[in-house]
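Removed: one protein chain of the complex. Kept in place: all other protein chains.
Each chain gets a letter, A and B, in the order it is written, and its residues are counted from 1.
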Amino acid sequence: MAATHPEKIATTLADANLQLAIYAGTGRLIDHRKNAIAGDLLPDYQDLRTYANELKKHTIDNLDYYLEQVEANVAAHGGKVVFCNDGVEVADFILSLAKVRGAKLIVKSKSMTTEELDLNERLEHHHLEAVETDLGEYIIQLAGVKPYHIVAPALHMTRYDVADIFTEKLGIEREVVPEKQTMIARAVLRQKFLAADIGITGANFVVADSGAVVVVENEGNARLTSSAPKIHIAVAGIEKLIPRAQDLSVFLKLLGRSATGQPLTSYTSFLSGPRREGEVDGPEEFYLILIDNGRTKLLADPERRQSLYCIRCGACLNHCPVYRKIGGHSYPWVYSGPIGAIITPQFHGVAKDPWLPFASSLCGACAEVCPVKIDIPKLLLDLRADVTADKKAHGSSKLERFAFQTFAWVMRHPRVYALGGRLAAMFGPKGGEWLSTAPWFMNVAPVRGWLSQRDLPPPAAKSFRQLWKER
Amino acid sequence: MPNRASLFVTCIVDQLFPNVGISMASVLERIGWAVDFNPAQTCCGQPAFNSGYRQEARSVAVHFLDVFRDAEYIVVPSGSCTSMITHHFAELFASEPSRLEEVHSLEKRVWEFSRFLLEVAKVEDVGASFGGIATYHDSCHALRELKIKSGPRLLLSKVKGLELREMDIAEECCGFGGTFSVKFAEVSGGMARTKIQSIQKTGASVVVSIDSSCLMQLQGALHRAKLPVRTMHLAELLASR
Partner (left out) sequence: MSREAILTRIRSALGRQAGQPPPPLPAIYLRPSRPNLAPFFACIERLNGKTLKAGSPAEAREYVAGLVKGKRAVASNSSVLRDCGITTLDEVTCAGTDKATLRALCAESDIGISSADYGLADTGTLVMLSSHQEPRMISLLPPVHIAIVPESRIIGNLDELLTILPTPADLSSSMVLITGPSRTGDIEQILVRGVHGPGELHVVVI
């Protein structure tokens, strides 16, 4: 298995600057969250989590009902819901709309869902310019990489990296001050906003009883994206539904605090359809694209279904000691961290990246901070069982399976187990010193792996059971 | 007739850290409990379970059920193994009602060592003394599955001569994670190094935990870094006088 996980893990670990950037960046987000959920500020934090979990469960358990409800309510406000199976269908819809409307330029606000669909690449392939307008997304789009983090897409970059990218891609003089870099991006993107024909946003929530999308942000780019161009298209996964506008308060309280420690972000937009009669501005057309792209595969099993409760706050990434070492680009898909580790195998099948559910110490920090209480460690364990079952079915990993069968047999036979312990002590290194290199007869992969990082305790001269007998 | 505690020493303690088991027994005896050890015991099956081998884990769990069928109080020097039994055995027998009933009966009888002292034996001060500065590492399964946080600290606070200092990241994983420690050795090693930096900052000479597996990871990393900090299981520290 060790041979199949990405080289990116090793290169990330070896890059001291990157390690510092990830650790410090996630560390600040951890602190912000901790301060924001402190008991005196949010005494009902645990109640909110419980409620959010119940509400998400209800919604996902009855998803078809709420999808039809939102569809009708969007239509009632003059918008249109478009269901798409995958990225190809989404791109086809947007391309044909752009053709009919003569649209040339698209502005986009941050959306993990469109990242998942590779939407920019698909549109650009057909010569439709799609510009990311969230500062972090703009930077990584210029750099030509995928988001490093669900909430902080350029978490891994320093101001110097940004300076290099701006100089190269915008042809400007090198600028390393973040304030000035931000103003450079503002000036470039302001022109794009005013010229754009179509704005594409994601949706943090889709509100069934209102036919509305809710977009949460700090910069104002999502407001501009949804309000400046003639056409607003919101793209969301079918799981983003909540039943009622009145349910929003619970989720907004949890989302901002879990993500960045903000009680509310700078802007929360509640958007229902195009400009109404009498309103001065706003888009003339509104489309809500609801995508499956693998989500329905997670619905059959009531346990696995909870993976779809996720509100993409990123808290599990920040708190994951593995993410904090290997970073966002070591994961095989745009969704990184613990949530990525449970949804990627379920969307793509466990055979594609069989190492992924195993890249966890099962410490449970993710479940502890998840605002909607997804039991991520349990799902990782279930997926591990899926991986071994899949390997068994394909006749691979025979040695590992034999090892665990042997383990189980020995553990059912205490005398054999005790004898094995005595033999190890008899032939093992003497002197009670911790080992930093393996003697020849212990020179096997697991021992080498252990010793690559740490010293190994010697087998005890006498096991507990021997000492107990002699006591 | 004193009350009787049945030890489940875990395979790691049995084979690698037997002194932890001996210490646990002596602390229990010191506070007036009779202690027994059934040599038919082996392992809780967690290595197989965490690696996705449910059938193999199930067969080890069946053995465990058989060995401890009649034990009234089963005391375990590990949060992780306790949690395997009390939180995951049930998953292995989800479709076997009679076994499931046995598991639920077992769950009520299995106690992590520190929790047993405080909630069953109802003892906070076991009469230990230890001169030095210690820091406590929260092992993940104890903390997050068993919700053990203040108990071990309370027990340590009663040890004469001991000063307890908190790490800034006491709750962060040491990086052990069973086979994770060898399948993702570099990641696991990195996590251990992050943790030992935090340990070092406290100025403690001893790291205490209720899980020998975490301590093996931490001691291995401390040893490799040639740092003069040693690890002790809570039972060993409480056995000191």
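What we mean here is this: a residue touches a chain if its C-beta (ideal position, glycine included) is under 8 Å from a C-beta of that chain, and two chains touch if they have at least 3 such contacts.
It should be emphasised that the depicted structure is a prediction, and the values quoted were computed from it without experimental measurement.
In the whole complex the chain that is left out makes contact with A. Touch with the chain that is not drawn comes from one residue among A:87, A:136 or A:449, which is A:136. Screening A:87, A:202 or A:243 against the full complex identifies A:243 as the residue touching the chain left out. Interface note: of A:211, A:314 or A:377, the residue touching the hidden chain in the full complex is A:211. One chain of the complex is left out; on chain A, the residues touching it are 21, 25, 28-29, 44, 47-48, 51, 54-55, 58, 61-68, 73, 77, 83-85, 89, 133-136, 139, 152-154, 157-159, 162, 178-179, 181-182, 185-186, 189-190, 193-194, 207, 209-212, 218-221, 223-224, 226-228, 238, 243-250, 252-253, 260, 262-276, 278-282, 286, 290, 292, 296, 299-300.
Keep in mind that, in the parts below, only the chains that are shown with their structure count from here on.
Once the centre of each chain is set as its mean CA position, chain A and chain B turn out to be 32 Å apart. Residue ranges on chain B touching chain A, taken from their complex, read 9, 11, 13-18, 21-22, 25, 37, 39-43, 45, 47-57, 59-60, 62-63, 88, 140-141, 143-145, 171-173, 175-192, 194, 216-217, 219-221, 223-224.
Remark: chain A residues 1-2, 5, 9-10, 13, 23, 321-322, 325-326, 355, 357-365, 367-368, 381, 384-389, 400-401, 404-405, 407-408, 410-412, 414, 417-418, 421, 424, 434, 436, 445-447, 449-450, 452-457, 459-460, 462-469, 471 touch chain B in the complex.
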